[in-house]
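A single protein chain has been omitted from the complex, and every remaining protein chain is retained in its original position.
Every chain is named by a letter (A and B) in the order it is written, and numbering of its residues begins at 1.
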Amino acid sequence: MTFSPELEARFAKLLESYPPGRTRSAIVPMLLYAQDEVGHISHELIEEVARRCQVQSLQVDEVVGYYSMLHRKPLGKCHVQVCTNISCLILGGEELYEYASKKLGIGNKEVTPDGQFSLEEVECMGACSWAPAVQLNYDFHHYVTPAKLDQLLADVRKAQ
Amino acid sequence: MLYNEPSPLEVKILTKRFGLKNSESLDTYLATDGYKAFLKAIEMTPEQIIEEVKVSALRGRGGAGFPSGMKWSFVPRTSPKPKYIIINADESEPGTCKDRLLMENDPHQLIEGILIAGRAVDSHKGYIYIRGEYRYLIEAMDRAIAEAYSRGYLGKNIQGTGFDFDLYTHTGAGAYECGEETALLDSIEGKRGVPRMKPPFPAVVGAWQSPTLLSNVETFSAVPAIIRDGGAAFAALGPPKNGGTRLVCLSGHINKPGVYELPTGFNLLRMIYEVGGGMRNGKKLKAVVPGGSSCPILKADECDIAMDFDSLAKVKSMLGSGGTVVLDEETCMVKFAQRIMKFYAHESCGWCIPCREGTTWLKKMLDRFHAGAGQKSDIPLIGELSKNMLGRTFCALGDAAAMPTISIVEKFPEDFEAHLNGKPCPYQHSAELAMA
Partner (left out) sequence: MSDLIHLTIDGRAVTAAPGTLVINAAKAVGIEVPSFCYYDGLTLQAACRMCLVEVEKTPKLQVGCTLPVAEGMVVHTDSPQVHEARKGTLEFLLTNHPLDCPVCDKGGECELQDMTFRYGMGESRFVEQKQHIDEQQWSPVVFYDKPRCILCYRCVRICDEGMGVKALGVGNRGSVSVIEPNHFDHLECDECGMCIDICPVGALTSGTYRYKTRPWEMKHVGTICTHCADGCKTTLGVRNNEIIRGNNRDRSGINGEFLCIKGRYAADFVNSPERLQSPLVRRNGKLEPVSWSHALTAAAAKLGEVKARGGKFAVIGSNHTSNEENYYLQKFAREALGTNNIDHHRTGDVATLLDALSGKKDALATTADLYDRKAILVVSSDLAQQHPFLAFQIRANYRHHNAHVYTVTPGPVREQSIALRSVITVPGHELADVVSLSEQLKKETELVILFGDAIKGDKIRQLVAFGDSLGIPVKYVCLVDYSNSRGASDLGLGPDSGPGYRPVNAPGLAYDEILAATDLDVLWVVGANPLKHSALASSNAFVIVQEMFLTETAQRADIVLPAASAYEKHGTVTNVCGEVQRLKGGVQVMGTKPDLEIMGLLSKELGVNLGMWSADKVLEEIRANVHGYNIPLPILATGGAAQTAPVNGRVPASSRPDLIQSARDTLFTSGTLGRYCSKLKSTLEAPGALYSEPRP
């Protein structure tokens, strides 16, 4: 597989950052960064990462299944992650999630037919004091209300 | 820059640069005593540094509260193997959002703490394990690290002291369990984040089979102040054996949620009413999660308490990681218990049977119970099943799921009773109101 020069540079740096012979350590970062670029983790990507980290593809596959941010199916261009864990829950996180689901017309870990959005109910993302919180891809949004979510989604649509 | 309005009651040691212009920059850091502690540490022997940390009564800020100085002294400094420093920035305990601020607002304080630790345990390589969701913080830390390298605060022969140190960030990818130190080690080695058997402890056999000093971001961030101003000064900020300040993450039904730096041992009620601006909409206090979702919950009448490790242990709860979640009278404790269990079932690594199966069973049961299909016999069963996990799991995650659940069932039986016989959740409207 070929990646962008930026990602290749990042991989090169990654592989150098671990102690000698410990390339296996790069598996998780490599998968996540590659997923950011290619959209999801395919068998081909698993084999590619295995080759680069000098392990069996099974060892990479085991990792893929373990981490919740690694996805085997493509996500929407904008992955809407709504936290419903305790601090968000008690300030309406679950209702916010339901609202997003209705608004986007998709359920948990589903993608809109146009591929623009995907939705995920996520665990605590470390925004408890600014609850309820939402992440659009890697961007945090705090004190999110349904109205604010509407605005955020509209902004994304506009930008796309 | 994420930062809430400070409270006048704060004692700002670790957060003293928060709110400064470009607080994250090396220039700001240097202008405010930055890297002085490191230069001081270079003049000290490793034994002296460790002694100072012991004197400070600093205890791990990740949740377990292990005395830091003791941990540092366990690292076999003279081992011929390389020694690693790993910074746990996998902040994932529900209710906790402080390490985020420390890395965003004052990354060099963390770097300096790491350098001092490196000097103390003869380590020359460190990795900051940052949870995958904190991508912007990985970038922020990378920027700070690059700046430190470019100005000779990382790399070879730091500031002409002859001390070398390389520091890297490493991203997680979504796994609460990786906050457990040995699971984090497996994770950084490119494996599933499954905890390891102890002994050996990470201090002796940690990352890549080598001695490893592993602590939380806040713990390392406290080190520069300890070395700079002396361990005794830091210790004096808190009650005995509970040195320094803590970053308290106040969240929930209060008027001024936020992260506040308060002396260890600060009274919980004062946190809520004086620091946090009191209950929202004048509602009554129902309960408090003192230090993240793993901690047994406190009823309103238990909240007049000093927030330190020992006082909370006395009421069979824990100080945890500083995630203080305040619940008002309209909170459904069944729903709350269900959400906690849903979290632990989702995050259980699956390694051992009691945790894997126990959390899942309890989650299913609490789902059903909250939906109105509970039976009276379920109420004691929730407690019994939790106790069947308690103390029997491989790592503390099983306990973390069991303890709050047991406390909720014991302390709020009336909430459970109210859901019986197909009755709808009596608090159903409250969350909707919260959204308004």
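Observations on the structure shown:
Heads up, the rule we're going with is that a contact is a pair of C-beta atoms (placed from the backbone, for glycine too) under 8 Å apart; a residue touches a chain by one contact, two chains touch by 3 or more.
No experiment lies behind these values; they were computed from the predicted model shown.
Here one chain is not drawn; of B:124, B:299, B:364 or B:411, the residue touching it is B:364. From the options B:131, B:228 or B:356, the residue with contact to the chain not on display is B:356. Residues of chain A in touch with the missing chain: 43, 50, 56-59, 61-62, 65-66, 68.
Interface with the hidden chain, as seen from chain B, comprises residues 175, 192, 197, 345-354, 356-361, 364-365, 368, 381, 385, 388, 391-394.
One rule holds for everything that comes next: only the chains that are shown with their structure count from here on.
Chain geometry summary: the mean Cα position of chain A and that of chain B are 23 Å apart.
Across the interface of their complex, chain A is touched by residues 2, 4, 82, 91-97, 99-100, 125, 127, 131-136, 168, 170-176, 187-193, 208, 210, 249-253, 257-259, 289, 293, 323, 325, 327, 331, 335-336, 339-340, 343, 346-347, 349, 431-432, 434-435 of chain B. By the touch criterion given at the top, residues 17-19, 22, 24-29, 31-33, 53, 55, 59, 62-63, 66-70, 84-87, 89-92, 94-96, 122-131, 135, 138-140, 142, 145-146 of chain A touch chain B in their complex.
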